[in-house]
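The structure follows.
For this depiction, one protein chain was excluded, whereas all remaining protein chains were kept in their positions.
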Amino acid sequence: MKRLLGIIVVLALVVAACGGSETDVQGLADGCEVGETDGDLNLYNWTAYLPTGLDAEDAGVVDFIVEFEDRYPDVNVVYTQYDSNEAMLAQVDAGASYDLVVPSDYMVSIMKGSDLLVKLNHDAIPGMANLDPSFSDPGYDAGNEYSVPYQWGTTGIGFNYDYLDDSEGMSWAVIFEPDENAEYLGRISFLDDTRETLGAALKYLGYSLNTTNQDELDEASALIKAAKDDIAAFDSSSYWTLLTNGDTHVAMGWNGDFLAEYDGISTDDFDAYEQYGYAIPTEGAAAWVDTMAIPTTAEHPCTAHAFMDMVLEPFMGGELTNYNYYASPNLAAEEFIYEDILTWEAVYPSEETMASLEFFEDLGDFEINYADAFAAAKS
Amino acid sequence: MTLHQGAAARPWVDRVLAINGWVIFVFLYAPILMVVVFSFSASPNVGRWGGFTLAWYDRMLGNELLMSSLRNSVIVALVSTVVATILGTAAALALARYKRWVGRGTFDAIVYLPIIIPDVTMAVMLLLWFTSIGVGLGLGSITLSHIAFNISFVAIVVRARLANMDPAMEEAAADLYADRWQAFRKVTFPLIMPGVLGGGLLALTLSLDDVVITSFVQGPGSTTLPVYVFGLIKRSVTPEINAVSTLMMVMSVGLVLTSLMFQTRADRKNRQ
Partner (left out) sequence: MTLLDEREMVEQEEAVNPRLEKRARRAESWRGFFHAAPAYVYLTFFFTLPLIVVYVFSFASRSNTGKPLLQDWNLDSWSKLTEPLFREIALRSLWLAILNTALCLLIGYPFAYWIATRASQRTRTLLLVAVLIPFWSNFLIRTYAWRMLLDSDGMITRLGEWTGLWGQLLFTPTAVFIGLLYGYLPFVVLPLYAAIERLDWTLVEAGRDLYASGSAAFRKITLPLSKPGIVAGSILVFIPSLGAYVTPDILGGAKTTLLGNYIVTQFTAARNWPFGSAMSGAILIIMLVATILYFRTDTRTI
C-alpha cells in the first residue's frame, strides 16, 4: 500500500512538471500578410464589450462578428466572454487556446513579462496608422509591440442629481466620508475590484494608486472598511442598474457603463441625462486602456491580426464607441462617432482633467498585499 | 390530508404544522412564480408587469450565444449523467453486495470525498490537474469534471436503495436463474431502478446547475448555460433569462414526472 502511494506521488509530480506541447506561434505571426487568415477565430472578450447579436441590433450598430464572417467566409468566430482580467489570465495561463484576448493595460505588462503574448506583426495591421498619436507609445507596452489599444475610459462617480450636485466639482469624499446627514447614506455602491476601489481611496488620500508603501495601503484599506457601513453593495457589474432603479443614488463606476445605461433608459418623454450624471473627482482618478492582444496559446494568429485590423478601421472604431460609450483611441474613427458622445466631457475629458488621471501599473509581488488589503477591508 | 395513525398528535399541533407547511410552500414557490410570470411580461424591467407577450421566448430563440450555451449544457449533462450513473451504480453494487475485495476500504472512503469537498476546492484541483497533464480546456474537461463529482452522488443514492432491499429476493433469483447476468437483469436491476433513476436525476440536476467548477475548467466556446447566465444576468436581467429558466423548469419537471410515472408502474408490476 505504501509503495503504491509512493508511486502515485511520483507520477503526479512527473506529470505536474510536464506541460503540453507548444507550437511556434510567434513564427506563424511573423509571417502573416494583410488580410490573411489561418482558420477560425477563438475570440475571448469582456462581456458585452463587442457589438454582436441581438444587442447590436437593439443599439442600431453593426454586428462585428457577422461582418468579419462575411468578409472571410471560411472563418467561423467562436466567441467566449469573461468579466475580469484575472479570469482571462487564469484561462490563458492554464493553456486554453484563445486567438484574441482583450487585456487591460496593466495586464498587458504582466502577460508580456511572463511570455504569454505574441509580438504583433505590424505589417499585417496597417490600421494602426489610424491611432491617436498619444496612444502609439504607451507606458505599459512601448511601441505597441504586443498590443493594440481598443477602448479607453475613466473611473468616477455616477450619481442622481436629486441627491448630489457636481457644479463645483465632485470629491471622493461623497462616498468615502459622506456627510452624516446626507440623504443618500446606505445607498452607495463601490466597485468590487481590488485595484480600482483601493485606487480610488488612495487618490482621495492624496497618494498614487500605484503605491508600494504598505502604510498608505493600510490607510486606504481602513478608510474603505469604515465607509463600508454606509454602502449598499460592492458591485462591478450591475451598479448602473442599481443607480437607475433607485437602489443606490451614488455609485463608483466606469464612464461608458453609466452613459450606455442613461441612453438606454431615456425615452421621448424622459431625458435620463437631466436626472443622472457622471463626474471625475477633483482629487484625480484612474484612467485605463483596454487592448487587443494575441496569447502564445493561440492557434490562428493570422486571423487574429485580420480581426484587429478590422476593428481599427475608422467606421468600425466609431461603431465600437457608439455601442460601448467608451472613448476610442482611434483618431480616424471620430468622424463616425455620434455627436453627443464626442462632445461629452465624461467620455472625452478636458486636458485639465486628463492631467489628474493615473494609469494602473503592475506591481509584481506587491499585488498580494493589495489583494489582502481589499479582503481585510471587506471583513 | 389525514394524519398517519401512529403519529396522532393533538389537533391544534397538527393544524400549526399544516399552516407552517403551507407557508413554507409559498416561500419555496414565490421566486419561481415570479420567474415564470415575468417571462411573459412585456416590460423589460423585471418587477413591473407590462402586458402579456411571447416576445421574450422569440428573442431567446434568436440569441445565438444563449442557444449555444444551452446546447453545451445539455450535451455535458447528458453525457456526464449517463457515464456517472453507470459507474456509480456499479460502485454501489460493489460496496453493498460484496463485502470483501482488494482495496474496498480505500474505495469506500474515496467515493464519499467528492461530496464533502467544497465546490471551490474541487474546481481548483481539477484546473490544476488539467493544466498539469496538458488536457485542453473545453467541453471535454467540463464533462470529465462533472462525471467526477456525479459518480459519488449516484453511488450514495443507489447504495441507500440497496440497503433497504431484501437480500432474500436476490438469493431467490440466484436460485431461479442459472446465469448471474440474468438474475441481475430480471430481479436486481428492476428493484434498484428507483435508486438508479433517482441518482441519475440528481446527477443531471447537479450537472445542469454547476457554475463554480465549470467556470474554472471551461475553454474556448464551451460556455454552459449557468456560466453564461452568471456573466450576463449581472449586466441586464432581461426577461429573456426568465424565458430560458421557465423552459428549463418545464423540461425538468416533465422529466421527473415521467420517470415517476414509470416508477409507479414498475412498482405495481413488482408487487404482483
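First chain written, first letter: the chains are A and B, and each begins at residue 1.
By definition in this document, a contact is a pair of C-beta atoms (placed from the backbone, for glycine too) under 8 Å apart; a residue touches a chain by one contact, two chains touch by 3 or more.
Everything numeric here is computed off the predicted structure, so don't read it as measured data.
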{"item": "Residue among B:Ser68, B:Thr81, B:Ser145 or B:Ser222 that touches the chain left out of view", "value": "B:Ser145"}
{"item": "Listed residues A:Glu36, A:Asp247 or A:Glu358, member touching the removed chain", "value": "A:Asp247"}
{"item": "Contact partner of the left-out chain, one of B:Leu54, B:Ala172 or B:Met249", "value": "B:Met249"}
{"item": "Subunit B, residues in touch with the chain not shown (by the definition above)", "value": "1-7, 9-10, 13, 17-18, 20-21, 24-25, 27-32, 34-35, 46-48, 86-88, 90-91, 93-95, 97-104, 107, 110-111, 113-121, 124-129, 131-132, 144-145, 147-148, 151, 155-156, 159-160, 163, 205, 208-209, 211-212, 216, 225-226, 229-230, 233, 237, 241-242, 245, 248-249, 252-253, 256-257, 260"}
{"item": "Interface residues of subunit A (partner: the chain not displayed)", "value": "8-9, 11-13, 15-17, 84, 86-87, 89-90, 93, 110-111, 113-114, 116, 189, 192-194, 228, 231-235, 245-247, 362, 364-365, 367-368, 371-372, 374-376, 378-379"}
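By definition in this document, only the chains that are shown with their structure count from here on.
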{"item": "Length of the line joining the C-alpha centres of subunit A and subunit B, rounded to whole Å", "value": "37"}
{"item": "Subunit B residues within the subunit A interface of the complex", "value": "45, 59, 62-65, 127, 130-134, 136-138, 215-216, 218-223, 231-232, 234-237"}
{"item": "Touching residues (chain side subunit A, partner subunit B) in the complex", "value": "15-16, 18-21, 42, 44, 47-48, 53-54, 78-83, 87, 90-91, 93-98, 237-238, 241, 245"}
